[in-house]
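One structure is given below, encoded as structure tokens.
A single protein chain has been omitted from the complex, and every remaining protein chain is retained in its original position.
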Amino acid sequence: MSAQIRKPMSKRMKTHIGMVLPALILFIAFNTIPLITGAFYSFTNYRGYGSYDMVGLRNFIDLFQDSRVGSSYLFTFKYAICGTILVNVISLVLALGLNSRIRFKSALRGIYFLPNILSGLIVGYIFSFLFTYIIPAAGTALGWKALSNSILASESWAWVGVLIVGVWQSVAMNTIIYISGLQTIPADVYEASSIDGANPWQTFQKLTLPLLLPFVSTNLILSTKNMLMVFDQIMSLTKGGPAQSTESISYLIYRNGMDGGQFGFQSANAVVFFVVIVTVSVIQLRLTSKKEEQL
Amino acid sequence: MSTAVAKSAKKLKTREEGKPNILLTVLLIIGCLTVLFPLYMTIVIALKSPSEMTNDVAGALSFPSSLSFSNFSEAMRVTDFWNSLLNSFLITGLTIGLSLVLHSLAGYSIGRSMGGNKAFKFIYFYIVSGMFVPFAILMMPLVKETAILQIDNMLGVILLYVVFYMPMNVMLYCGYLKNIPQAMEEAAEIDGASTWTTYWRIIFPMMSPMHATVAILTALGTWNDVMTPLVIMSGSEHTTLPLAQLNFQTQFGTNYNLAFASYLLALIPILIFYIICQKSIIGGIANGAVKG
Partner (left out) sequence: MNYRKIIALAIPILAVTSLLSTGCSSNRSNDGKTVIKMLQYKPEAVAAFEEMEKRFNETHDDILLQIESPNEAMTILKTRLIKEDYPDIVGIGGDINYSNFLDAELFMDISDFEGVADIKPAYMDIVENLEFIPTDGIYALPYVANCAGILYNKDMFEQNGWEVPTTWTEFNELCKTIQASDTLPLYFGYKDTWTTLAPWNALAVGLVEPDICAQVNAGKATFAEAYAEVAVKTKALLQYAEPNPYAYSYNDACTAFARGEAAMYPIGSYAVPQIMSVNPDMNIDSFPFPANEDESENVLNSGVDLAFCVMKECKNKEAAYEVLRFMYEDETIQIYLDDQNAVPCKVGDFSLPSMLDSMVPYIEADRMADYQDHHYPSEMSVDAMIQTYLMDESENSTETFLQRFDREWERYNRDLIAKVKKYEEGLK
């Protein structure tokens, strides 16, 4: 490279560094520093207050032997995999629907956005009522035995109840991102395809989806992360029950680390969990960016 | 079809080049029931008094015998509504403002530089990975840190939110930039405009649909959040709406009727904000292109 091209490049680079710096400083101050402090406690038996002792790697060794932590990982991953797929399919369909020529567009968009802003207390109460009283009543009336009991009270099915509510609430956010992604696709692209005589499915497959891929990958990562960190729905619906079948990792970390006296141990859990999610996301990112490059 | 409907349909046709898809509209309206039914229950409960609460389905779904909005006025009194609302507005508003500026700047510089620059690529993954840190591990260190810096108040909460939503927003901005061709900036820079000028004159306006998206997603996270203001602002006399709403729940009892009335009130501002942002998500890209 010649010096002539390099010179303006480096000036632009300087500006770019200036642009990223304020955000970076704040991020280091309020994310990295507390994270390192928190990670330090994972080597202690700190309760969150008072004095503590260093315990070395004990928390990490315990972690791998703790059956409760083990089953929380099973639950969380089962939940996250199903949830991510459902959320992305539903929100993509919804975004396509809400972005096409329909009546009452604003009102419909507003309504589909609502689940995400309802507070946990409302969601917990309404869905508990739905699962405990309304659905069993309907099940009994229809003579469907499977529905005659609350699924939130069933050890093997409660996770599905939590999943339904989790998906119901998360769809709004991913739909918003898909809708904004659809705006980046210029209208003339569609016009060209309709001239070519492509049917809607072909248009979607050949045109919309590839152009939407950056948003698909963003949405996949965001929804995987939100689903892996499931907490609010557990707090408002089951509190980890019945029979500890819906204890998510975040729920354990929060409940035992903050309310209980296990701050040190749960910090270790959080550190491991952090590494696990980052790994999952990096794999996802690799896969989707490969796909993007192919197209 | 009445003439009025036909007329409005015609108007739509000329505007959007095509008639509205009625079948799709109907399907979407049917889907709405999954939202409208819980909303109906919420409203019914917000209008009832505690002594009207029952466990039988018909009783719970029936409308209260006499319509009374006393729950709403009582809920406003208990939460010191206008004051808490103002604080919530301040926190959410300033968080959004700061996020739009800082995150779009960071997103732009990272998005444009990470292709050829390892350092920026690292910064991208470094910031994005922040989204996976469980809040519980940060909470206590943050309480201590904000206390030492003497920002255990609204300012601290705002700064923390700016950091919490930075990973997601930077990722969104970077993703969006991929669909904005670099040609325009290059042309402007050849004309002698500095990178800063180009950014503010061309890129920032062009990203307005993403600004609206970021604004609404950030608002979603901050508006209902209890935990951060609870642990950070516990020493100050200011309260936010979600904090004040904790008044309806005690260890051994919850006043659902007042609580639901209060939550319905708190829902309105953010819903309006969303509808406004939606308009700008739709209209944005065209405006940006025209200006560019």
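Should a chain be cited, it is by its letter among A and B, assigned in written order, with residues numbered from 1 in that chain.
Following the convention adopted for this analysis, a contact is a pair of C-beta atoms (placed from the backbone, for glycine too) under 8 Å apart; a residue touches a chain by one contact, two chains touch by 3 or more.
Bear in mind the structure is a predicted one, so any value in this text is a computation, not a measurement.
Enquirer: Of the residues listed, A:Ala138, A:Ala153, A:Ile185 or A:Val282, which one is in contact with the missing chain?
Expert: A:Ala153
Enquirer: I'm checking contacts with the chain that's been left out. Which of B:Ala119, B:Ala147, B:Ala187 or B:Ile272 qualifies?
Expert: B:Ala147
Enquirer: I need the residue numbers on chain A that touch the omitted chain, in ascending order.
Expert: Considering the whole complex, chain A reaches the absent chain at 18-19, 21-22, 25-26, 45, 47-51, 62, 128, 131-132, 136, 149-150, 152-153, 155, 238-244, 255-256, 258-262.
Enquirer: Tell me, which residues in chain B touch the chain that this view leaves out?
Expert: 50-51, 53-55, 98, 101-102, 105, 140, 143-144, 147, 149-153, 155, 159, 194, 196-197, 200, 230-231, 234-236, 243, 246-247, 249-256
Methods note: only the chains that are shown with their structure count from here on.
Enquirer: Touching residues of chain A toward chain B in the complex: what are they?
Expert: Chain A reaches chain B through residues 8, 11-13, 15-17, 19-20, 22-24, 26-27, 29-35, 37-39, 41, 48, 94, 97-98, 100-104, 106, 108-119, 121-123, 125-127, 129-130, 133-134, 137, 168, 173, 176-177, 179-180, 183-184, 211, 214-215, 217-218, 221-222, 225, 229, 250, 253-254, 257-258, 263, 266-267, 270-271, 273-274, 277-278, 281-282.
Enquirer: Touching residues of chain B toward chain A in the complex: what are they?
Expert: It is residues 12, 16, 18-22, 24-25, 27-29, 31-32, 34-36, 38-39, 41-42, 45, 55-57, 60, 102-103, 105-106, 108-110, 112-113, 117, 120, 123, 125-134, 136-142, 144-145, 159-160, 162-163, 166, 168, 170-172, 175-176, 178-180, 189, 194-196, 199, 209-210, 212-213, 216-217, 220, 223-224, 242, 245, 248-249, 254, 256, 259-260, 263, 266-267, 270-271, 274-275, 278-279, 281-282, 284-285 of chain B that touch chain A.
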